[in-house]
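After this line comes chain A, so read on.
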Amino acid sequence: MLTALILTPMVGAVVVALVPARRRELHLPLGIGLSMITLTLAGYLFWAFDPVAGYQFAEDLAWYRPWGIGWRLGVDGISMPMVVLTALLIPISLGASTTITRRVKEFVALTLLLEAGMIGAFLATDLFLFFVFFEAVLIPMYFIIGIWGSERRVYAAFKFFIYTAFGSALMLAGIIALALIHNAQAGAPSFDLADLMRLDISAGTERWLFAGFALAFAVKVPLFPLHTWLPDAHTEAPTAGSILLAGVLLKLGTYGLIRFNLGLFPQASVDSVWIMGTLAVVGIIYGAVVAIVQPDLKRLVAYSSVSHLGFVVLGTFALTSGSLQGAVIQNVNHGLTTGALFLLVGMIYDRRHTKQISELDGLQKVMPRLSGFFLFMVFASIGLPGLNGFIGEFLVLIGSYATLAPLAVLAALGVILAAIYLLWAYQRVFTGLPRSEENRVLSDLSIRELALLAPLAALVVVIGLYPGLLLDRIAPSTESTLDRIEASTGFTVSYPGRLEDVLVVGR
Partner candidate 1 sequence: MAEAVIFVLMAVAALAGALTVVIARNPVYSAIGLLATLFSVAVLYVAQLAHAVAAVQVIVYAGAVMTLFLFVIMLIGVDKSEDRDERLPYQRPLTLAIGGLIVVVAATLTLAGFDWVPAATAISVDATNGTVERIARPMFTDWVLAFETTALLLTIAAAGAIALAHYRRREG
Partner candidate 2 sequence: MVDPGWYMALAAALFVIGAMGLLIRRNALVMFMCIELMLNAVNLTLIAAGRALNDINGQVAVFFILVVAAAEVVVGLAIIVSIFRLMSTASVDELSELKG
Partner candidate 3 sequence: MADLLWLIIALPLAGAIGLHFFGRFLREPMAGWLATTAVGGSFLIALVEALPFVRGGDRGTTVLLWEWMPAIGANLEILWDPLSALMTLIVTGVGALIHLFAIGYMHGDHGFHRFFTNLNLFAASMLILVLAGNYGMLFLGWELVGLCSYLLIGFWFTREAAAGAAKKAFVVNRIGDFGLMVGLMLVFTTFGTLSYSGVFERAGELGTGWATAIGLLFLLAAAGKSAQIPLYVWLPDAMEGPTPVSALIHAATMVTAGVYLIARSAAIFEMSPTAQVTVATIGALTAIWAATIALAQTDIKRVLAYSTISQLGYMFMAVGATAYMAGLFHLMTHAFFKALLFLGAGAVIHALGDQQDMRKMGGLLKKMPVTAVTMGIATAAIAGIPPLAGFWSKDEVLASLFGRGGWYSALWVLGLVTALLTAFYMTRQWVLVFMGEPRWDPGADPHDGPRVMTVPLVALAGLTVVGGLVNTPLRTTLEHFLDPVYEGLSVQHPPEGWLMFIVLAAVAVLAGLAGIAAAYLAYNRPEELWVGFEAGFQPIWGIWEEAYGVDDIYGSALVAPGKKLAEVAAFSVDTGLIDGAVNGVGRAFRELGARARLAQTGQVRSYAAFLLAGTIAVVIWLVAGGV
C-alpha cells in the first residue's frame, strides 16, 4: 500500500519520460492523470486510516542487513495528513503549470519524482531511508527552480540546494552515530526508528545529536535566522515550485522536528523548549515585520511562511496536547492556504507578468473572482475563526501558554502583524481603481483556475469548521509522543497541558 504510494509517482515519471518530447501537449495531462492515481491512493489511505497511536500499513524489507538499513514504511497520525496533502497539491501545481512551455516533459517528470521523494520522506520509518528521501527531494526541486524559475533562478536554486544540504550534512553524522550507538548497545547497527527510540543515550551525546538533527530541520523549516534561502527560492521558483516548496517541502522540517527530535531525544527536547520556542517566536514576529514592506508579492508570502511556520515550531516544543495537535494541523493548513496564495500570485503573474506590488492596483475591479479567492485565503492565513488557519494558531497559542506563557503571548502579536501585512498588501494590490492600462485589461479566473482553487478553498472551510476530521486522527499519535516524553523524562506540563486533564474539565 505505502510502497504503492511511493512507486506510482516514480513509475509515472518514467512513463512521462517515455512519451516523446515532441508530443508536448500530452505530458501535462498525462502527469495530472498519473498524480490523480496517487491522490486516489492517498484518499484511500485517509479513509482506511484507523485513528489510534502507532504506525499502520507498516512495511519492512531488509535493504542491506549488515548495516541494518531497510525499506521500512509506516504511517501514523502525524505523517498521514502530510502524505494526503502532498498527493493533493501535486495535481494542483501541475494544473497550474500550463504556462510552462519549455521542456514540459522534464518538468512533469521531475514534479512526479519530487512527489515520490516527499511522500517517501513522510512514510519512512528508517532513518537511512528517510535521509535518502530527504536529500533526494532536493534534486528535482533544484532543477524545477533552476530551469523554470525567473531571472535570478540559478542563484536561488544554488542557494536552496547548498543551504539545505549543509543543514542535513550534520544530521547524516547524527544518523550514523545513532546507528552505531545501537550497534554498541544491541550488537548490530540499526536505522529502524523503533529500535533507535529504545536506545538509552547519555545526556551529553543526546544533546549533540539533537543539535545535529535540529539544525537540519531548522534550515528546512526554515527557522530564524536560517531562513534567508526561502524568500529567494520562492521568488524565483515557478508557481508549481513555490506551491510545493511552501506546501510540502518546508513541512519536512517541521515534521522532522516532531518525528525525530521529539521522538528520539526526549530529554534534549525538554531541555531545549525555551531555545527552540524563542527562535520560533522571533521567527513569527520577525517574519511578519519583514513581510510588511516587501515590494514583491511572492516574497511577501514567502516571509509570511517564515512567520506561520514559527507557530508550528512553537507548538511542537510547547509539548502540550493542544499545541502539538495545533502544530500538526497547522502544517496542513499552511500547506493549503499558502499554497493557494502562491497559486493566486502565480495566476496574477501569468496575466500581468509582474509580482511587484507597486505595479499592481485595483485588480478587484477587473478580477472580482480572483480577488475574492485571494481575500478568502488572506483571511484564512490571518487566522480567521471558521477557517483552517485559526484552528492551528489557536490550538498552538492556547496550548503553548501552559509551558511557554511569555512566548505564547508574544506569538499572539504575530496575529496582529499578519493582519497588517496581508491586508495592506491586499489593499494596495486589489482595491482602488486600476490606474495603469495593463491592469485594466486583465481577465478573471478561467474554469481551469477555478477548478484548481475550489478544492483548496473547500478544504479551508471544512477543516476550519470540522477540525475533528483531522484532529481525531492526529491526536492519538501526538499523545503517544507526549507520553513517551513524559515517561522518559518525567516532564509534565503545568495543568491543563495534557488532553486528558482538559477533557475532564471540558465536558
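How these were chosen: all candidates are chains of the complex that A comes from, given by their letters.
Everything that follows uses one rule, which is that a contact is a pair of C-beta atoms (placed from the backbone, for glycine too) under 8 Å apart; a residue touches a chain by one contact, two chains touch by 3 or more; residues count from 1.
These numbers were taken from a predicted model, which means no experiment stands behind them.
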{"item": "For chain A, as assembled in this complex, the candidate in touch from 1, 2 or 3", "value": "3"}
{"item": "Residues on chain A engaged by candidate 3 in the complex (per definition of touch)", "value": "159, 162-163, 225, 227-229, 286, 289-290, 292-294, 321-322, 325, 362, 364-365, 379, 384-386, 390-391, 394-395, 397-398, 401-402, 405, 408-409, 412-413, 415-416, 419-420, 423-424, 426-427, 430-433, 465-468, 471, 475, 494-496, 499, 501-507"}
